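In this view, the complex is presented without one of its protein chains, the others remaining in place.
Each chain carries a letter (A and B) given by its place in the written order, and its residues are counted from 1.
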Amino acid sequence: MTDVAVAPTETVPVQGSGPKRALKSFTSLLRQRPSAAVGLGILLFFIVLSVIAPWIAPHSTQNPSGPVYAGPSAKHWFGTDDGGVDVLSLVLVGGRVSLIVGAAATAVAMGVGGVIGVLSGYFGGWIDMLLMRITDYFLVVPDLVLMIVVATLWGPSLSHVILVIGLLLWTSTARIVRAEVKSVRERVYVRRARTIGAGHTTTIFRHVLPQVAPLLIANTVLSVAIAIFDETSLDFLGLGDPNGTSWGIILEHANERTAVSYGAWWTVVPPGICIAAVIVGCYLLGQALEDALNPRLRISHFAFRSWRLRPLVGLGKDAT
Amino acid sequence: MNWTEYVIKRVAFTIVTIFVAISLNFLLFRVLPGTAVTNLARIPDASIQLKRHLRAEFGLNQSLGRQYWDYLKQLAHGNLGNSFANQQPVSKNLRLALENTIPVVTIATILSLIVGIATGVYSAWRRGSIGDQISTNAAIVLYALPTQWIALVLLIAFSKYLPTAGASNPFAVTPPPFWQHLDDIAAHMVLPALTLVLTLYGGNTLIVRSALLETLGEDYMLTARAKGIGRGRMMWSHALRNAMLPIVTLVTLSLGSIVAGAILMEVVFSWPGIGSALYQAVVQRDYPMLQGGFLLFTVSVVLFNLLADLLYFKLDPRISQ
Partner (left out) sequence: MSAPTGGDHLLEVEGLEVFFDLPNGELHAVQGVDLALDAGERLAIVGESGSGKTTTILALMGLLPPSASLRGTVRLGGRDLLSRGERGTDEWRWRDIATVFQGAMNALNPVRTVGWQICEPMRVHDTDTGTAARERTRELLSLVGLPAAIEHSYPHQLSGGMRQRAAIAMALACEPKVLLADEPTTALDVVVQASILDLLRRLSDELDLALILVTHDLAAAASTCGRLAVMYAGRIVESGPVSSIAERQEHPYTRQLFTAIPDLYDRRSVRAIPGAPPRLDHEVLGCAFAPRCDVRFGRCDHERPVLLRVGASWEAACHLAGPGAPAAAGLPGSADDAAARAEVPVQPVSSGDPALELDGIAVRFPRRRSLGKLLRGRPREIVRAVDGVSLGLVPGEMVALVGESGSGKTTTAHAIVGNVSTSAGTVVVSGHELSRMDRKARRRLRHSVQLVYQDPYESLDPRMRVRAILDEPLRVNRIGSGRKERQRLAAEALSKVGMDPPELFLGRFPHELSGGQRQRVAIAAALVMNPAILVADEPVSMLDVSVRAEVLEVLDTLRRTQSVSIVMITHDLSTAAHYADRIAVMYLGRIVEQGRAADVVAAPRHPYTRALVDAVPVVRGGDRRPTVISGEIPDAAAIPPGCRFAPRCPLAVPECRDVDPPLLPVAEGHSAACVLLQVAGTVAT
């Protein structure tokens, strides 16, 4: 028993259950941790921007609308690229692809990884061993190299990119889900449920999944960041969709078409900042979610500021 | 379990992994759609005879099992085939490339570790302060910025002052004296190394910071504080020493980032290392080089993982029993 300053026998009641309660805890999380709010804000901003991109893009993304490698101006906020195409429009439209690829690849990874993780963690045995061996291998092989090889052999296309990224992402999700499922399975109330006769399906859906779901969501958000990062890298190496445009492809073109010699920083800076912003947003939100789900209220014993001494008011035993 | 047992287990795992890598290498290149044979169509003007000849040369007319066996035999002799692009043995190309990659990656990794640990420790020590926030947010941002972007931006910014491509001056007619040569290489190395350090240190900072914060909340830290040994000692002898364990684990997992960063950096700076070699192989569809590169990368990382595992064992007394 720990001597906690708040009596454990009194608790704070929380109303509602299920989705309503989840929403309430989420909003309180946003209030308590500004980083989560910032992250969410950034993501929403870019999502909205991407959705309305075709309507707000000032110029065409295919046809030149200005001089080659012109610097930022009133007409072209981000200048033009080597073909005279407006960079701002490219960035806006490219954002759609980047976000879609990120989301799709993550969906693949979550789906496959989640299911395998749950089965492996819950049932153990040889399924688990097999999974562990496979994911051990994937963990050790350098991601980008494997993706490069597969993408090269398969041929560059949008769907290939999504699948290749998903192929590598599912392993870390599976491991995380497996670890959590294993730990939840050992919790007393789950064992109790099994003892009183609940079947596997019931146990998984009623007891295990509700505990695992929040962590899965946090992991999903973080995975989107990784997926976008990977997509950018693949694009840069020429393995992205040859006909499309995305932030990563804008960077690739900048490199390929000697933007450096022209000093055309405006073709490089905006897409990179957008990529970084989205990744930072995902990271902040995902980390905050993960931290919130690990409620180990540790008071750090390493106090870098000492406790404060208040002056003693009045004398005697019961100074109030 | 004791040391010997642990070593045996880990080495066995490494060998199996390498074997799987080799086999996967084989399978990918023979089995995936768009492999050598079907892509021979991409070689312009490939006549039927040429195709047949190439088929025979690569042994692609034999059974899969036979091909596999031949492949293994070749590998045992260190023969990775010949590059399509320059007709040189793949192993020779890779060796030359490796000689260029190792110095810059090693320096950058060590620097990024030092900077990462220093900033991570600082952030954990001064948790919640302005310094911590700046340091942590800077780390997050740098971690999120793509390597190629950092490289390009640095290039554009410093193109006037520092060489922008290659590892050394390509226009020297006669080999220059040693110190001048070294100076030249160093000048070329600045931006690439800086790019890598900036890319990598952020992740390290975050890892170190979170591992330390976790450790600082443990009960034995309260005991350490109660002993009156002072904050510096607490941090060094107790917190960091315990945090080394998760740090080693996590840094090991970031080996993939080092590889990815190296590849992207070399592409931007045209640094003639294995990253560039891999990229060239992709562009030119130079399958032997691609295969060789994949193998080299994988085996290197697997070996480093083994080293890290052994190090971990030494650090944690709880598993050495």
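The working rule: contacts are C-beta pairs under 8 Å (C-beta built on N, C-alpha and C of every residue); 3 or more make two chains touch, one makes a residue touch a chain.
Just so you know, these numbers come straight off a predicted model, no measurement behind them.
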Touch criterion as defined above, residue of B:N2, B:S23, B:Q74 or B:T106 at the omitted chain: B:N2
Residue touching the undisplayed chain, where the options are A:V68, A:A103 or A:A193: A:A193
Residue, one of A:H59, A:H160 or A:H207, that touches the chain absent here: A:H207
Interface with the undisplayed chain - residues on chain A: 1-11, 13-14, 17, 32, 187-193, 195-199, 202, 206-207, 210-211, 299-301, 303-313, 315-320
For chain B, residues in touch with the removed chain: 1-2, 4-5, 8-9, 218-220, 222-231, 233, 237-238, 241-242, 245, 315-318, 321
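Rule of thumb we're sticking to: only the chains that are shown with their structure count from here on.
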Chain centre separation (chain A, chain B; CA means) in Å: 23
Footprint of chain A on chain B - complex, ascending: 13, 17, 20-21, 28-29, 32-35, 125-127, 140-141, 143-149, 152-153, 155-156, 159, 164, 213, 216-217, 219, 221-222, 224-225, 231, 234-235, 239, 253, 255-256, 259-260, 263-264, 267-268, 278-279, 282-283, 285, 290, 293-294, 297-298, 301-302, 305
Parts of chain A lying in touch with chain B, wherever the complex brings them together: 136-137, 139-146, 148-150, 152-155, 225, 229, 232-233, 236-239, 248, 251, 254-255, 259-261, 263-265, 268-269, 271-272, 275-277, 279-280, 283-284, 296, 298-304
